[in-house]
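Data first, discussion second: the structure below is written as structure tokens.
Only one protein chain is missing from this complex, and each of the others stays in its spot.
All chains are identified by letter, namely A, B and C, in their written order; residue positions are counted from 1 within each chain.
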Amino acid sequence: MKLSDITGPFNRDKDDSQKENDLGFGTGMTTSGQRLINRDGSFNIIRRGLAAWRPYQSLVEMPWAHFLLVVTLFYIVTNALFAAAFVFIGVESLSGVQASLTVWGDFASAFFFSVQTFTTVGYGAISPMSPGANLVASVVALVGLLSFALATGLLFARFSQPKASILFSDKAVVRPYKDTPYNSFQFQVVNRRNNRLINLVAKVSMSWVENLNGEKIRRFAMLELEREQIFLFPLNWVIVHIINKDSPLWGKTEAEIRAMEPEFIALIQGYDETFAQDVHANSSYTCDEIFWNRRFERMYYPDKDGQTILELERVHRIVALEEEE
Amino acid sequence: MKLSDITGPFNRDKDDSQKENDLGFGTGMTTSGQRLINRDGSFNIIRRGLAAWRPYQSLVEMPWAHFLLVVTLFYIVTNALFAAAFVFIGVESLSGVQASLTVWGDFASAFFFSVQTFTTVGYGAISPMSPGANLVASVVALVGLLSFALATGLLFARFSQPKASILFSDKAVVRPYKDTPYNSFQFQVVNRRNNRLINLVAKVSMSWVENLNGEKIRRFAMLELEREQIFLFPLNWVIVHIINKDSPLWGKTEAEIRAMEPEFIALIQGYDETFAQDVHANSSYTCDEIFWNRRFERMYYPDKDGQTILELERVHRIVALEEEE
Amino acid sequence: MKLSDITGPFNRDKDDSQKENDLGFGTGMTTSGQRLINRDGSFNIIRRGLAAWRPYQSLVEMPWAHFLLVVTLFYIVTNALFAAAFVFIGVESLSGVQASLTVWGDFASAFFFSVQTFTTVGYGAISPMSPGANLVASVVALVGLLSFALATGLLFARFSQPKASILFSDKAVVRPYKDTPYNSFQFQVVNRRNNRLINLVAKVSMSWVENLNGEKIRRFAMLELEREQIFLFPLNWVIVHIINKDSPLWGKTEAEIRAMEPEFIALIQGYDETFAQDVHANSSYTCDEIFWNRRFERMYYPDKDGQTILELERVHRIVALEEEE
Partner (left out) sequence: MKLSDITGPFNRDKDDSQKENDLGFGTGMTTSGQRLINRDGSFNIIRRGLAAWRPYQSLVEMPWAHFLLVVTLFYIVTNALFAAAFVFIGVESLSGVQASLTVWGDFASAFFFSVQTFTTVGYGAISPMSPGANLVASVVALVGLLSFALATGLLFARFSQPKASILFSDKAVVRPYKDTPYNSFQFQVVNRRNNRLINLVAKVSMSWVENLNGEKIRRFAMLELEREQIFLFPLNWVIVHIINKDSPLWGKTEAEIRAMEPEFIALIQGYDETFAQDVHANSSYTCDEIFWNRRFERMYYPDKDGQTILELERVHRIVALEEEE
């Protein structure tokens, strides 16, 4: 790569790129000191008021433990309601129910009969005799089947939600860019799985605090990358922002950069062949996670058969620059 | 942003952009005074003649109440038909059916037996004895299972249809653009949910009435936006059309603009991580919903812990320009 | 639209556009006189040899009658095989089976018992007694459930396959383009449904026969369109190719064009909100379907309430140019 590659493209279409640079954070964000994007990629923002209640999405997004709890509660409550209906009709219209002295005994029989119908097991040891009981049982079976149809869809949606298995390095580094006089900001990503992610695209933006007329305001800019796209993702990918004249970090010392309270926000998008869909991952780096004059350790090496081995846990390892590469 | 940002890009590729400007409404649309796009984004057009009947899509698109009604009717009618078949064969080929004096008693027994088979509950209190009854029961069970397979697919399709939770402000404003001599047309959108919408793109077009040789014709044009795309959508997004020389609103007073009977049609597209798909939302603004010299109230503020709070109901609130920002 | 719009863009990037013009038909195609693309959009080509057998795709693509036949046959054959297994074990290990004098009577009982297990109806009038019969029954139930799981997926895939409801006019016309000296080739499309198709893109290419050194070869070219994209698709869309200097039809009379044996191949792509996916439609026009000096009748009009009515069956109607528009 020649120097013109470094300085050239960054000056092109400056206005256009700025027009598209907005990350969606207003310029009026208070400089709260809290990070804008959590390390897991979620926004550090609380929504109040007309927040949409979407039961399906909630059921897809909630943790597994909550989901199983909701399913179990729905199973118990629904059958309890139907059991109450059978008790109301009279359990004598159900054949095979043992005589019970208490209403709770009747309720238990009706509950288990409802479960047997709801799940369509239908042993038949208890079965509806009267038209009324038959009618309620028909409703129970329909509701049961539709409920499990819904559960099927929810389970599928939960499992098949495309989650990228992209691992971000937990640290970023600032180091000279190759043999150029330029510094660069670098972090790396790696695919934790053997499946194929293709056509990966990276976008990195930076947010920092600026002193404008005595007031601290938070600014945002997209950072130009040495390479925005790779076609295959077999190994690790070091994402490099060259700190040239167009960079908000240009000409700044480590202390000056730290004073800017910078947050680097990274988005990776790619096509996942298992999900047959685009997947997205994002993360952010604040000053505490940036190390000066370090580089990432090489993650792969050939074993004795010439086979390439990729050590995933090395994604987080940085070494001093002096160490030989 | 410099003035060149405002006037520059708008003159570029004018022919190209116009080529792509067609919204799909012909120029021969009568100026009916009715809006073209309803506020919920649907077209105000009636289709007659060869309209395609697509049962699956209809079942996916119809309201929930209709859908549940269709399912219930299908359940009743199908089982009634099978019950008729069992009555035709003779209910004596079903063991466990109580002697009944009327054909309606037989039909009721056959109906509930059909339901028990259709839902695969199969208590066994009634069961098929003759080969004929067994054959019909085999068909009932197959039809039942395929029906519920279909219902599973429909429920999944209904629920997983990606609906953007994007809320449009119910008003638009016309106000000076920042510190420039230009006016601007603005409205805003906000995400009602906490999930991530990324890579949002906005397109805004305008339709207005023009007097051509004494005949009123309706014209359309895409509007250039200050910013067409944002990468993240954590807060509200104010979409701004700067009224410069290339705008159809250029140099027009409020009265003149009202006389144009304008309708602003907005489309927002973005990638929704829960649905793992692109979602779309659109809306439109007519003159009654546009306010001059107002601005949108700020929707977010830091709470005492520095946490950013976004008040969703403020999306509709506008204030006079004099009030301090 | 000025004349520069007509002649301008067509000369631009000529080499580039030609590079991308290949439709995927080789130049060595024999001029068989048969059309390359059938009117329903399928290729008029027979594939021999290593053709891939993909059972799932075949089951998704086959007509509904075939699909239901395959399902029914599978249901009968599978249960017949399991019935044979029960007969082999001995029907006396199934309680409730009536004594039968013939093996066919045993087989019938075993068959219906298998059906009751496969569909998980399980009346219980017949039930497995011996460990062997219980084991086979366990397999039947598992196979049955997995079969219906598969059927659920297939039904969903069949129904949810995005089929664009785009209707192509069955005729194309050649007529002067607006008030210009240029001729144009035009056809139109309309959405048969009320759902929203957005971001429609059209691509039109042409194939014709050319006499090269006494040998007739078939050539292909993409045609430049007046407008390649529309954002909304509420009404009909007339797709227009202006016959200017860059068109293969430039300067040709009707007779000369007919001698070229042209075939116009059209592809339309758009985003369908019901399917939440891109849908595609294509069609082709040969000389018999092209009419000179005709125009399409207007498809929409306002009713007495000012509501716009779109008459879908008018998509095929053309009228002589002299008739007033």
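Here is the rule we use: a contact is a pair of C-beta atoms (placed from the backbone, for glycine too) under 8 Å apart; a residue touches a chain by one contact, two chains touch by 3 or more.
Everything quoted here is computed from the prediction, not taken from an experiment.
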Of C:S127, C:N244 or C:S283, the one touching the omitted chain in the full complex: C:S127
Hidden-chain contact residue, picked from the options A:N44, A:S58, A:T119 or A:T180: A:T119
Given A:Q57, A:S138 or A:T152, the one touching the chain that is not displayed: A:T152
Residue ranges of chain C at the interface with the undisplayed chain: 15-16, 18-20, 22-26, 28-30, 32-34, 36-37, 41-52, 54, 56-57, 60-61, 95, 116-117, 120-124, 126-129, 131, 134, 137-138, 141-142, 144-146, 149-150, 152-154, 156-157, 161-162, 203, 205, 265, 267, 275, 277-280
Touch list for chain B against the chain that is not drawn: 120, 122-124, 152
Residues belonging to chain A that touch the chain removed from view: 1, 4-5, 8-9, 71-72, 75, 108, 112, 115-116, 119-125, 148, 151-152, 155-156, 159-160, 165, 167, 191-196, 198, 200, 226-237, 271, 273-276, 298, 300-303, 306-315
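Methods note: only the chains that are shown with their structure count from here on.
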Chain B and chain A - chains in contact with each: C
Same or different residue numbers at the chain B/chain C copy interface, by half rule: different
Chain A and chain C, separation of their C-alpha mean positions in angstrom: 36
Residue numbers of chain B (touch at least two other chains): 116, 120-124, 152, 156, 275
